[in-house]
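Every protein chain but one is kept in place in this view of the complex.
Order as written gives the chain letters A, B and C; numbering starts at 1 within each chain.
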Amino acid sequence: MTRKINTAVIGTGRMGSVHVRNLAQLIPEASLKVICDIRLDVAQAVADEIGIERVVQDYHEILDDKTIEAVLIVTSTDTHAMIIKEAAEAGKHIFCEKPLALELEKIDEALLAVEKAGVKLQVGFNRRFDKSFKQVCEIVASGEIGRPCILKITNRDPDFPEMRFLRVSGGMFLDMTIHDFDMARFLVGEVEEVYAVGGVLIEPELKDFGDIDTNIVTLKFKNGAFGSIDNSRKAVYGYDQRLEVFCSNGTAMAENEAENTVLKGNTEGFHVANPPYFFIQRYAPCYVEELRQFIECVRDDQPTPTNGRDGRAAVVLGYAAWKSLRENRPVKISEIK
Amino acid sequence: MTRKINTAVIGTGRMGSVHVRNLAQLIPEASLKVICDIRLDVAQAVADEIGIERVVQDYHEILDDKTIEAVLIVTSTDTHAMIIKEAAEAGKHIFCEKPLALELEKIDEALLAVEKAGVKLQVGFNRRFDKSFKQVCEIVASGEIGRPCILKITNRDPDFPEMRFLRVSGGMFLDMTIHDFDMARFLVGEVEEVYAVGGVLIEPELKDFGDIDTNIVTLKFKNGAFGSIDNSRKAVYGYDQRLEVFCSNGTAMAENEAENTVLKGNTEGFHVANPPYFFIQRYAPCYVEELRQFIECVRDDQPTPTNGRDGRAAVVLGYAAWKSLRENRPVKISEIK
Amino acid sequence: MTRKINTAVIGTGRMGSVHVRNLAQLIPEASLKVICDIRLDVAQAVADEIGIERVVQDYHEILDDKTIEAVLIVTSTDTHAMIIKEAAEAGKHIFCEKPLALELEKIDEALLAVEKAGVKLQVGFNRRFDKSFKQVCEIVASGEIGRPCILKITNRDPDFPEMRFLRVSGGMFLDMTIHDFDMARFLVGEVEEVYAVGGVLIEPELKDFGDIDTNIVTLKFKNGAFGSIDNSRKAVYGYDQRLEVFCSNGTAMAENEAENTVLKGNTEGFHVANPPYFFIQRYAPCYVEELRQFIECVRDDQPTPTNGRDGRAAVVLGYAAWKSLRENRPVKISEIK
Partner (left out) sequence: MTRKINTAVIGTGRMGSVHVRNLAQLIPEASLKVICDIRLDVAQAVADEIGIERVVQDYHEILDDKTIEAVLIVTSTDTHAMIIKEAAEAGKHIFCEKPLALELEKIDEALLAVEKAGVKLQVGFNRRFDKSFKQVCEIVASGEIGRPCILKITNRDPDFPEMRFLRVSGGMFLDMTIHDFDMARFLVGEVEEVYAVGGVLIEPELKDFGDIDTNIVTLKFKNGAFGSIDNSRKAVYGYDQRLEVFCSNGTAMAENEAENTVLKGNTEGFHVANPPYFFIQRYAPCYVEELRQFIECVRDDQPTPTNGRDGRAAVVLGYAAWKSLRENRPVKISEIK
């Protein structure tokens, strides 16, 4: 039998508990030893439900535990960089949720620590592990439909997250579009310039803290291709996740999934189901797959599929989009330091 | 410039006027010289609208006109065989709407006259000219998906025709399923045995004259394949026209067309358009194409794509289905004389 | 916390191990205490992988264990009825895979024991728990699209199971069509008469033991509706699972699922993914849901969603289909004793 990787999860909120369950039940190559949350009762409830033996409140206990090889950081964004740094210094391999941080200095410090320690770092860009998006990527990479010309990504949430979360999220480009920036880099390559338009069309409360709920970001890629990302915080028909890479000899698209495959027809027309409503439902298999690959990379000493450079690049694009929106002009990525 | 074929249309009711318009406007290889209807005013109105110069009440005037090379017979079913016979004897090439007749003796007499006269006869099995059904046929015929195993045809009308028409129609199997019987022979080959179930599930008035509104006919083909046809007189969501040929190495299906390509999404789901409601709308291009090919066959002295044998075979299958339904047993085609 | 139901699984082959994993990981209301297989090493491997503590070779040990409340019977078909009887007599609630048995006498004996003991029995008609099929059922049951007129079920396997399995399976109607018979009863109601056609179109070896690989079964329902089921053992494009209930005021269909949602377009056309290839993959959520409901029924003392009567009725329909095929005539269900 293959060696199991001893792991710990730091942060057991909504996403954290998803990772705990996946690690515990669906990744036989990992052994989940301990979970941690500053809200000890939250962590304990998760542990009870899933059957995890050890629960701690202070993540330093995990970092001090020599038997733990890898940690998952699923805490609030403002703590990511600090914990990465400490975990790297403690010699742990690291899986961290996106974004790495909202400040580039913090990211750079964390990545430096990772590099020095020689540990692995994977960033939670779960969508790269979606079977449909992955296949689009493979089709494009194979060259069979030629060179990318136009990338289109539609990413629309079914509804707003809680306002208190939004207020510290870094805003739409850093919280939501960041996934699309990573996907753009994954599918087409490095971006040279972005131009963002956007505004508050749905929820006026956002204006209090300078956020938006609707945007379109135009991309110029270094390889000459162009891209358009459109986002909304509220697509009442469900979580809208589509993309297309139009190429010189064809096109490859990923359409939405649907809740079911039922067609109902009557005099009014035909009715089909909405896409899944919730991101955790829509991307459930991705959360498993990203961890499976992380654990494999740790075990086999391979590079992680989404690394610190990817994590940083997406944040830089988010900053560039904010700058573009505020100054109403195209912004070169090289302007973001 | 190529020679134009002088033609005449006998019968200018609903289907007749469609053929008149198509011949006059969309088949440049034909020259429509005269149209005829026993209701002279009906024919005159059609002629006025479309711009046909000559109108007659008695089709014998057409048969006597030596300049007319080809006639379209679009009269009521009970007169088809008689007019075919006379037209053949007058040396005219003939396009006749289905069914050739409701009695096999009449059909045989008509076909004999056609054979003796050496004129061409095409039967109006318009669906063979549908672009989608034709492509299914080509895929199957090419052998690329192997040998046919299961044929499925769904043919459902959006609503009942007028009761006075139904009373003289020959009943569901001879009026409606007859298209599917022809399609079955077109796609898979000769049928050996049929088994029919059916009844009155929608319109009780049909019981007065022994007709049905819902049926399923099971087919055994001579080549070993099986088939299932399902029909309804009333699909409230529109004219439902689908088929599939499942083969040993794949499958080929034709799905319904839709009124438009609009998707509307809201909290209730997504809405798509119904299929076209009316057969004349759904099969409009087929009515043109079948005439175009008929005129070509006349001009180039080629065999017609749907001949008298096809017209007879579909009627035989209709009879077999009625016999099967009445006796509640599978009926061999060879039982029908 | 709610009381957990102590369970055991008897038979840990392909389906058995699926149930073991689901019970252990995804049904928190159940506590899987022991698993059993006459091939002890097979059971032990499953136990090791999933983390089950107790493994036995003789299921009587389970029946004798007073702490076990419910058993899953996932053994070979020929042992189902016997184990049901013994388990009922031991007071266990029972989930049994389909078919209950290949002989009606055995089924009746088992059901009598269940009735006497007052235990619950659920039969593994997993497809009733499919989200799409369930929704079709709900639409039809609600009456919003009127009265059922035509039921169509397409059920085609991607490839043959092993020949040694087929030889003892009861043949295509009892092994494969049985699911469709149950679905027909679920969606439309009791069947009065069946007519079956079928043959060997793909795999000649089946002729050795009188089985077939292709069939169409026509149904007459007691409520006047009609049905058509088509089956093939080999749909090279994947596991084909579609159905439609056409009603007097509309229609409801469940289309195939697809491996992914990618569309690839080039000069040749557009390419879309196959349906999932394997039944365990296609119906994975159903296997969980049927167990979840079984455990709930046991806990809350409610009737099971698929009971012994359902299990028997589907076998009766399978027998009727075989009789119909052999005698080439419609067979009334009342003929099967």
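Keep this in mind: contacts are C-beta pairs under 8 Å (C-beta built on N, C-alpha and C of every residue); 3 or more make two chains touch, one makes a residue touch a chain.
Note that the structure is a prediction, hence the values are computed from the model and not measured.
Every visible chain touched by the undisplayed chain in the complete complex is listed here: A, B, C.
When the full complex is taken into account, the listed residue touching the unshown chain is A:246, out of A:246, A:279 or A:322. Among A:38, A:56, A:202 or A:336, only A:202 touches the chain that is left out of the view. Contact with the undisplayed chain is limited, among B:192, B:259 or B:296, to B:259.
What subunit B contributes to its contact with the hidden chain is residues 25-26, 28, 49, 131-132, 135-136, 139, 144-145, 249-257, 259-267. Interface residues of subunit A facing the missing partner chain: 147, 149-150, 152, 154, 156, 195, 197-199, 201-202, 214-216, 218, 220, 224-228, 230, 232, 234-237, 240, 246, 248-251, 328-330. In the full complex, subunit C contacts the hidden chain through residues 236-238, 265-274.
We adopt the following convention: only the chains that are shown with their structure count from here on.
A summary of chain positions shows that the Cα centroid lying nearest the centre of all protein Cα atoms is that of chain C.
Chain centres computed from CA atoms place A at the largest separation from subunit B. Averaging C-alpha coordinates per chain places the centre of subunit B 42 Å away from that of subunit C. Across the assembly, subunit A contributes 265-267 as residues in contact with two or more other chains.
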